[in-house]
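Every protein chain but one is kept in place in this view of the complex.
Let's turn to chain A:
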Amino acid sequence: MSTGLTRVWERLPLKKQAAQSGIRVFSQQQPEIEDEEEFRVLNLRTVKQQFQRRREVRRDPVTPPRTNRMAVDQDWTAAWPAPRSFHPASVPLPLRQGFTERGAAAPSKFANAELMKIPNFLHLTPPAIRQQCEAIKKFCSPWPKGLETEAKWQRHFPVEVITTDYLQSLPTIRNLEARRVTISLKLSDLKFDAHARDKFLRLVGDRYNKDTDTVTFVTDRCPLRKQNYDYAMYLLTACYHESFVTEPWEASKSEADMEVYLFERNQSKIAAEGILNWSAKEGDNKISPPPAYAQCVEQLINEGENEYNLAKYKEEVKKMLNV
């Protein structure tokens, strides 16, 4: 009775008054169908049920859900400011979710575990996001002038450093993963000679991505982020400097060790020079094969024989020999 009565005022003709006096209109409640079906008790042992008259405990009257008192133009961000599991008495939406027998409506929001299980984003309504963005705007400095395009800022800031912070509900605020530091840069931003570039690429190995032309160092062997960062920068510096050093044993690199075909140090150059200087006498200037020919031979051998390379080779040979 009491709950029935405490709801009396909800049915007050507030709306009609509102029309006259401009009172805020309260949101309407969907009528709840309550079926008073009791659980049957499974009586395994057929003991005579002992009827004990329990003393009725006097309970304080329960108030109706507070959604009834919410105005339709209320500030929802104040009612639901932070993430929280769904509560039917606080959300003035006629939500239904769950499965029942065919044809029946899905269970209403009251005592509905389905609605409580799924994560909701009631705290992230567009107005809430707008308000929060507005509130933290004052901590943002403007974008630097002169760095408007990606090309510009990439030229001025060639190295990317990526670190990650973790926030977790554990007794400790530390997370081992946070020590990881990733630095990456475009190889084209470094100045190399051919030997240094070759050596650098050999040193970094698969840390170089050929498709994007980037070198990436991931360091996690030290316990602290600062140490890992320093170590990554050290690695970059050391590899770079080391790549310019020519060790004595590098001179003993034989043709079998070469990773690409080079015209300059190969038999075909000698052969071509032989042909070009067929009739030359001792002491005459030697004619060397033109660079276009050298290039197309290199291309033919390094890339393999295909129609284009072969045709090009034919043309260059003809040009060289003036046929």
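The criterion applied here is as follows: a contact is a pair of C-beta atoms (placed from the backbone, for glycine too) under 8 Å apart; a residue touches a chain by one contact, two chains touch by 3 or more; residues count from 1.
Assume contacts and distances are computed from a predicted model.
Peer 1: Missing chain, UniProt name, options "Metallothionein-I gene transcription activator", "Small ribosomal subunit protein mS39", "LANO_0C01706g1_1" or "Sm-like protein LSM2": which is it?
Peer 2: Hidden chain, UniProt protein name: "Small ribosomal subunit protein mS39".
Peer 1: Among the options A:Asp73, A:Glu101, A:Asp165 or A:Asp206, which residue touches the chain absent from this view?
Peer 2: Candidates A:Asp73, A:Glu101, A:Asp165 or A:Asp206; residue touching the omitted chain: A:Asp165.
Peer 1: Which residue, A:Leu122, A:Leu236 or A:Ala272, contacts the hidden chain when the whole complex is considered?
Peer 2: A:Leu236
Peer 1: Out of A:Arg45, A:Arg102 or A:Lys145, point to the residue that touches the absent chain in the complete complex.
Peer 2: If we include the chain that is not displayed, A:Lys145 is the one touching it.
Peer 1: Residues of chain A in contact with the chain that isn't shown?
Peer 2: Considering the whole complex, chain A reaches the absent chain at 1-2, 5-9, 11-13, 16-17, 20-21, 23, 60-66, 69-70, 74-75, 77-79, 81, 87, 89-90, 128, 131-132, 134-136, 138-142, 144-147, 152-153, 155-169, 171-174, 185, 189-191, 193, 196, 233, 236-237, 240-241, 244.
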